[in-house]
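What you see is the complex with one protein chain gone and the rest in place.
The block that comes next holds chain A.
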Amino acid sequence: MAVCIAVIAKENYPLYIRSTPTENELKFHYMVHTSLDVVDEKISAMGKALVDQRELYLGLLYPTKDYKVMFRKLHNSYTVVMCNPFYNSGDRIQSSRAFDNMVTSMMIQVC
């Protein structure tokens, strides 16, 4: 289960960011930013080796759980948003209810 989910554009700004409101949201925003550096490191370290996208996901955080499934769902939903002709590349993802629902299903349930 996730506490914070973010989709980052190529230009390093967030297209979509949501976190559970109990914790300090700013802390999560910073974490998202630092994780971008980790992604960069991993990618540049790869070189010519044939690497799966899956390895990237597991290598970033603690290598446990169904993060693969979660990331795949995220990517599929993002692809659907991309195929929507009314969505312009680079826009905030604010009008897609399907994407919101998918993210809700993945965030931690806080009662």
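Convention: a residue touches a chain if its C-beta (ideal position, glycine included) is under 8 Å from a C-beta of that chain, and two chains touch if they have at least 3 such contacts; residues count from 1.
Assume contacts and distances are computed from a predicted model.
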Exercise. Which one, "Trafficking protein particle complex subunit 6A", "Nuclear pore complex protein Nup85", "FAD-binding FR-type domain-containing protein" or "pyruvate dehydrogenase (acetyl-transferring)", is the UniProt name for the chain you do not see?
Worked result: "Trafficking protein particle complex subunit 6A"
Exercise. Quick one: which of A:12, A:34 or A:89 touches the chain that's been left out?
Worked result: A:89
Exercise. On chain A, what residues meet the omitted chain?
Worked result: 10, 46-53, 78-79, 82-83, 85, 89
